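Here's the structure, in C-alpha cells; my notes come after.
One chain of protein is taken out of this complex; the other chains stay put.
Coming up: chain A.
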Amino acid sequence: MRRLAIGFIPLTDAAVLVAAAKLGFAAAEGLELDLHREVSWANIRDKVNVGLLDGAHMLAPLAIASSLGLGHVRVPLVAPFALNLNGSAITLAHPIYEAMEATGHNLSSGLGVAQALGQMVRARAAQGLEPLTFSTVYSFSTHTYMLRHVLAAGGLDPDRDVRLVVVPPPFTVESLRSGLIHGFCVGSPWNAVAVEAGVGRIALLGPEIFGWAPEKVLGVHARFAEAEPDVLRRLVRALHAAARWSETAANHVELAQLLSSPEFLGLPAETLGRILQGRLDTTQAGLPRENRDFLVLHRDGASRPDARHAAWIYAQMVRAGQTAFSAAGAAEAGAVYRADVYDAALGTAPVSSGPAGDPVNTRFGEPFTPDDIDDYLRRVRST
C-alpha cells in the first residue's frame, strides 16, 4: 500500500478526492490517501512545491499560474485529472439586488443581470457614491474570471468601476453582512451558506455564465509525475472510479453525508445534497433555481483534462492583465493539462471531450475560440 499526502480545501468539489480516500477507490489501486485540510490556496501550492503534499485539490488557474511563474516563484505543476467543472455562483447583498431589480432588466438571464449591474454601478458613480466591492477567493481562479466577464458584459471596467478583493471563504458571510463587500463569486458551499444565513441572494449560477467551465484539478509537482508515473496513473484510475460513483445521483445522499463530517466540510448534509443535485435556494425564503450542470463531477468527459480549458484560462489571465500574451505562454499553459497521462492511466484512446466549438460554452458575450486566442482577445477588448 503506497501512502500519498493529498491536500484539500473544505469545498464541495473536494468530493471526488474524499470519495477516493474513504470509499475504497484508492485502496483498490493499492493507494492510501491521507487527506490534509488546508486553509489557503497559497498553502496548497507551497506544500506541493516543497513536497509536504504529494498532490492536491487545486484551482485550475492556480496550477497554470504556478507553472508559468505568475505572481510567485515558478512551481512546475501537472494536472492529469479534472476534479469537477462549474460549481460556483455569484451572490449579492440584498440592497444591491433590489437596486438591480429596479432597473427593469430581466434578472432571470445572465446578460440581464450583467446589464442591470452595469446600470446600477454607473448610477451610483453619477451620484458620487463609493464604488462597489466584490470578492473572490484567489486572484488566479475561475471565480475571478467569471466575475470580470459579467462586469465587462455590463459595460464596466473591472479594474476601474468596482473594487475586486480577495476574501477567504470562511470570512465571506461576515464580510457581506457587515457591508465590507457587496457581493462575491465563490465555489460551493459558500453561496448556499450565505443564502441560508440570510445575508445575500444568489444572482447567477456559474453555468449561467459559462456552461462548461474548468474549476478544480488534481495538481501534482512535475517532479512527482516524472519520478513516479505508475503511482500517478494509479491515482488517476482511483479518482476516475470515485468520480463516476460521485456523479451518480443515487449516491448523492451518501456522498453528502460523508462530506458533511467535521473532518471535511462540517456543514449540514442536506445543504450539500442540494448542491450535488444542482438545486439551490436563491434566497433564505426559498426561490430555488435548478441547473443540471451546476456542479459536474464526471459525466460527458468532464474528468479528462481538456487543453482547450487551459487555453481559456490563459486567455482570461491575459484579459485580466495578469500576464501579457505570448504564443509560448499559451503553449506552456496548455501543457499543464495532461490528457495524455489520463489516457495512459485509463487505457482509453484519446477522444476529444466537451462541447465542440467553444469549450466553455460562453452563455453571453464573445465566445471563446481556442484555435485563435489572439482573435478572441481582440474581440473581448473591443467590446
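As a working rule, a residue touches a chain if its C-beta (ideal position, glycine included) is under 8 Å from a C-beta of that chain, and two chains touch if they have at least 3 such contacts; residues count from 1.
The rule we apply is simple: contacts and distances are computed from a predicted model.
Participant: Which protein name, taken from UniProt, belongs to the chain you can't see among "Sarcosine oxidase subunit delta", "Pyruvate carboxylase", "ABC transporter permease" or "Response regulator receiver and ANTAR domain protein"?
Facilitator: Per the UniProt record, the undisplayed chain of the complex is "Response regulator receiver and ANTAR domain protein".
Participant: Please identify which residue in A:R2, A:K47 or A:R244 touches the non-displayed chain.
Facilitator: Going through A:R2, A:K47 or A:R244 one by one, A:K47 is the residue touching the chain not shown.
Participant: So which of A:V121, A:V137, A:L176 or A:V220 would be touching the chain we can't see?
Facilitator: A:V137
Participant: Which listed residue (A:G24, A:G155 or A:P168) would be found touching the missing chain in the intact complex?
Facilitator: Only one listed residue reaches the unshown chain, and that is A:P168.
Participant: Touching residues of chain A against the unshown chain: what are they?
Facilitator: Per the touch rule, chain A residues meeting the hidden chain are 39-43, 46-47, 49-50, 52, 71-74, 137-139, 159-160, 163, 165-171, 175, 178, 180, 322.
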